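Accompanying notes for the structure given below.
Apart from one protein chain that is not included, each protein chain of the complex appears where it belongs.
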Amino acid sequence: MKKLLTGMLALMLGAAALSGCSGGNNTNTDTDAAGGGDTGKKVKLTAIMTKHPLTQEFSKMQWLQEAEERAGVEIEWQEVTADWDQKKGTLLASGDIPDLIVGVNSITDADFSQFPGLFEDMTGLIKDYGPNVQAMFDAKPETKVIATQLDGKIYGLPKYQRFWPETTTRQFINQKWLDNLGLQMPTNWDELFDVLKAFKDEDANGNGDKNDEIPMDFAPTGTVAFGAFMPTVLMGSEGITLTDNSGLGYFVEDGKVKNFFTDERYKTLVAFLNKCFSAGLINPEVFTQDYTKYQSVARGNGETAAVGFTWGWEVTDRVGNTLAPQYASMSPLKVSADSTSKISWSYDYNSLNYGVNAVQMSAQSKHKEAAMKFINELYDPTVSMQVLFGSLGTNIGDNGDGSYSILPPADAAMDPGTWKWTSSWADNGAMYIADSLKLTLGTDMQSVGSQTEPLKAALDGINKDTDVLPSMFIKYSAADNNTMSLNNTGMMSLALSKWSQWITKGGIDAEWDDYVKNIGKTGVDKNIEIIQKYYDDYKKNQ
Amino acid sequence: MQLITNSKGKNKTDILFDAVVYLVCLLIFLSIVYPLYFVIIASVSDSTLVSTGQVTIFPKNISFFGYSEIFKDARIWTGYSNTLLYTVLGTAVNLLFTLPAAYVLSRQEFRARRFLMLTFVITLFFNGGLIPTYLLMKDMHMTNTMWVFIIPFCVNVYNLIIARSFFENSIPRELFEAASMDGCTHFKFFLKVALPLSKAVVSVIGLYYLVAHWNDFFTGLIYIRSNNLQPLQIVLRDILLSNQVFSQGAGAGGSAGGYAQQYADQVKYGVIIVSTLPILIVYPFIQKYFDKGVMIGSVKG
Partner (left out) sequence: MISKNLYEHPAQPRAHKKPTVLNTFKRDHQLWIMIFPAIVVIFIFNYIPMYGIQLAFRDYDFSKGLTGGAWRGLFYFRQFFDSYMFADLMKNTVAISLATVILSFPAPIILALLINQVRWKRAKKTLQTTVYLPHFISIVVMVGLLNVLLSPNSGVIGHILSSVGLGDVNLLGSTGTFVPVYVLSEIWQHCGWNSIIYLAALSTVDPQLYDSSKIDGASRWQTIKHVDIPALIPTIIILFVLSMGNVLSTGFEKVFLMQNALNLPVSEVIATYVYKIGIISNQFSYSAAIGLFNTVINFVFLYAMNMIARKSSDISLW
């Protein structure tokens, strides 16, 4: 009986998938077909999703209701916004997990190897019930690489969101201040120093107060790893290509894995930043302010800007709508006018467009076919688009000719980015934005694009083959992961405190040799060796 | 009153003493009140102005976005009523289990008392960790029920010790001897004599338990799945963290900035007020029990 039912289900799924392939839009007929055979009985599933705290309740997401409907499932969602790591440990260790867990990297590769048997190897299910997932694997083979663990099994499915830029960090300077003081946009570190000095000494914002300008500001350093919007991108001037911000210092140069924390070029950068800090050109609170304050300060006071030179995701996000027109995005700098070093930038395309383990299934689930059917719905290109941006009709407009465009926010006061996060699963969801999908992006993504223009030359110049660390596509064994995370914790604690100490107080020249020795003691060479091994393997199999 | 009855000679030093006391108290008062006041004005002011230090004495750009954000979350009312239930029932169970045990451990003649105390104190330090505890709760079918807030750990050893040492010190040993001569049993003595004499400590321990239940979010986080069983603190923590999201940098996945930024901290400060106000109301009722001395002497006589 049970077999018969599954057989029928499989058949129907096949039919549904076929019709899904022929025309992505007439999804309504699919529902009818499925509903007919199912005699309206829905399979009940449980699921956890780690969502963004801004994201609205799932019961209000129309696309999700429709997707569940089409898959013939009814999902009881547990929507987690906070303290997931704490919750996760007990859930996994007790084996008490729901049918589905959704959310990019909510379950890590390390979890898969630490909790064997807990998650379902979806390889077979994808073949039978996941044509959309299979389509993603066929069109973008790298997504299959991301999904496949060291043991060759697929426990978690990745996301691909296609439209995001090649870097997280854009560089902004206050053009109005430059104009006020009759200065040119700097092209190298020396000129930058002079410009910042002028910002400091003169009344650059023209409000009569010579002392309220903050020439340079950057994001809080953090205590675990570097994030985005840090001056570490300036190492691009010295030829270092950071990958995904290189938060732990690892980067690749000519196929060799290195760590910049013991690199002479890092020393040069820190010395330069110390020169700026000593001259009062960097916000004195740069190491103690939190991210909220970092953002607030840049919003200045009405029309009066406060910050001269900084990094951010997008200019209105960084300085607010009022001040945004004052700022221009700036090209990467050379170290000095006569520097011949190749210029690079942080290359973050992989981490911005791909994500690991966006959805996984419990091995104990009683309804694996139904669960896979639902997953398959998520990877339908038109559904994926709604996973990322919100429902058709309210968030996305159908142009009628097979193309779509993102609609502006219903609340005019809200920016498109916030609206996306509020309306849908956004970047946390499981999705596949096919390269063939015709979609016009919202104003926020368009301006990100245009603000990336000045960085284009540097980004295009990066040799993606030999100078980018493909972390996204590499799986480490549990033992290597453990070793690396222990060593990294020690290394970062030392490196981050020295970084901030040298910038604010100086002393790098005197302490450098000892420091390099100490960093060595934390086991960084062992880590480089491990990463190199995996990198070489990856290259070989490519 | 007392000041007047004092003799003139002592008055001078006593007035000086009083002056110092009041001055110090005033300083303490101010140093505590200002940050609290700041929380209140920050909860209705523009967050950008707050974090750049432009809000100091009066709120600026007043708006109630934070509060409307908090109260528009429908879960908050379920949270309130759940927490109220867990707190009242939980505290009652706590006291029911703790006070008799504390009384017993305060009796010198109870032979097992040192051994039991030691085994209890050990649990303050050694525990099996979260995973075995979680498995135990699961086996007892307590996960995702309200009982997980009430029954487990209903005896807090720290509170037990405090109650015990109070019983030990405030109830004279001879009192039970005298009572037992009249045929009074321990049950009776505990209910009729020990408890009424210990109103102060009962209210303190009660307050400790009450506040612990009120502030408990960990139990909800680990053991509860359904939204309709979640206590207030979980709901508030979710709301609170929704403005912390920017701390990772918007770049992690696209811009989620300007709009919410302006009000982010309002939510943060508003949450404190929403969660603290109800417990503030309870305090005066408890306070009165240790406001004035309990007349042990009169009982003795």
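For reference, chains read A and B in written order, and residue numbers begin at 1 within each chain.
Here is the rule we use: contacts are C-beta pairs under 8 Å (C-beta built on N, C-alpha and C of every residue); 3 or more make two chains touch, one makes a residue touch a chain.
Given the structure is predicted, the values throughout are model-derived calculations rather than measurements.
*Asks:* The complex has one chain that is not drawn here; which of the drawn chains does it touch?
*Replies:* Looking at the complete complex, the unshown chain comes into contact with A, B.
*Asks:* What residue numbers in chain B mark contact with the hidden partner chain?
*Replies:* 2-3, 10, 13-14, 17-18, 21-22, 24-25, 28-29, 31-36, 38-39, 42, 50-54, 56, 96-98, 100-101, 103-105, 107-129, 131-133, 135-136, 151-155, 157-158, 160-162, 165-166, 168-170, 173, 177, 180-181, 183, 185-187, 190, 200-201, 203-204, 207, 211, 215, 237, 240-241, 244, 265, 268-269, 271-272, 275-276, 279-280, 283-284, 287, 289-297
*Asks:* Since one chain has been left out of the picture, which residues of chain A touch it in the full complex?
*Replies:* 85, 89, 92-93, 108, 110-111, 114-118, 220-224, 284-285, 287-290, 293, 478, 481-482, 484-486, 488-490, 492-493, 496-497, 499-501, 504, 521-523
Keep in mind that, in the parts below, only the chains that are shown with their structure count from here on.
*Asks:* Could you give the separation in Å between the centres of chain A and chain B, each centre being the mean of its C-alpha atoms?
*Replies:* Those two chain centres are 41 Å apart.
*Asks:* Taking the complex as given, what residues does chain A use to touch chain B?
*Replies:* 52-54, 78, 81-83, 86-87, 89-90, 93-94, 96, 164, 168-169, 219, 227-229, 290-293, 295-297, 299, 312-314, 316-318, 320-321, 352, 413-418, 420-421, 426-428, 444-445, 448
*Asks:* Under the touch definition given earlier, write down the residues of chain B that touch chain A in their complex.
*Replies:* For this pair, the touching residues of chain B are 47-48, 51-52, 130-131, 134-135, 138, 143, 221-222, 225, 227, 237-239, 241-261, 264-265.
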